[in-house]
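Handing you a structure now.
Of the protein chains in this complex, all but one are displayed in their positions.
After this line comes chain A, so read on.
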Amino acid sequence: MTTLTDTPPAGPALPARVSPLQGMRQSMTLAWRTVVQVRHNPWELGDFSIQPIMFVLLFTFMFGGAIMGDWQSYLTFMLPGMVVMNMLFVSLYVGQGLNTDLTKGVFDRLRSLPVARWAPLAGRILADQVKQAWSIVLVLGVGLILGFRIGTGLAGLLGAVALLLVFALAFSWVAVVVGLLAPDPERVQIYGMTALFPLTFVSNIFVPVQTLPGWLQGLVSVNPVSILADASRGLMVTGAQAGPIIATLIWAAAITTVFAPLSAWVFKRRV
């Protein structure tokens, strides 16, 4: 019977699965791909650099005086939150890049290769952390030029950056789900913006929470964006507070627990 002769070829047996180490290497290679993309398209970095610079300048000089009496104190109040807001917007690039790969067939090519199943996604998210780090440095850099001063020292600053990256990593899963659901890359931006504007503005990033109507104060204080902004402010300016930091970590864990399996499920349905 032919079935009996359809045996695997003789010779060295092919490995049955990918080792986690190989998977890591493959993810790094795919992350390298995104870095090369940025090198070819430096204006893409410009795309997500101009808007944050503009926002820092606009808020500091246009609203600073009105909100806090002088723009210098407003800069100190607002900048740590601005870093948070920018980080959330940059995470949309994960979804956009993923969606581009899906619609162009690149994802199929990658999945037909003998690479770890999770490597294409991990590579995307990993590469995005490079953009995240850049966006944090950028906003902080502009702030420092304008006169923002770290009140806590290097450890506080590094702690803030680390906390931001941890939250960014968790939030990337949300971007992945949006990237999988959107029919094309442009729509990823539209859906993402629509969700992120209220999420970031209904927070304590730009205004002290006491100035808000009572019902809104409640909403703002439970918003994880406010909690992360509080934690960053503490770490960068007023001194680290355990409360917001722990709450941020809990939110990051919760977002990952919900959205990582959700993205796996949506992914299965899409391909």
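In the analysis below, a contact is a pair of C-beta atoms (placed from the backbone, for glycine too) under 8 Å apart; a residue touches a chain by one contact, two chains touch by 3 or more; residues count from 1.
The criterion applied here is as follows: contacts and distances are computed from a predicted model.
Trainee: As a check of understanding, state which of "Serine/threonine-protein kinase RsbW", "Cation acetate symporter", "Oleandomycin transport system ATP-binding protein" or "Cytochrome c-type biogenesis protein CcsB" is the UniProt name of the chain not shown.
Mentor: "Oleandomycin transport system ATP-binding protein"
Trainee: Based on the whole complex, identify which of A:Ala66, A:Leu113 or A:Ala242 touches the chain you can't see.
Mentor: The single option touching the absent chain is A:Leu113.
Trainee: Among A:Asn41, A:Ser73 or A:Thr194, exactly one should touch the missing chain; which is it?
Mentor: Considering all chains, including the one not shown, the answer is A:Asn41.
Trainee: Mind listing the chain A residues that contact the chain we can't see here?
Mentor: Touching the missing chain: residues 2, 5-9, 14-18, 22, 25-26, 29-30, 32-33, 36-37, 40-41, 104-106, 108-115, 119, 271.
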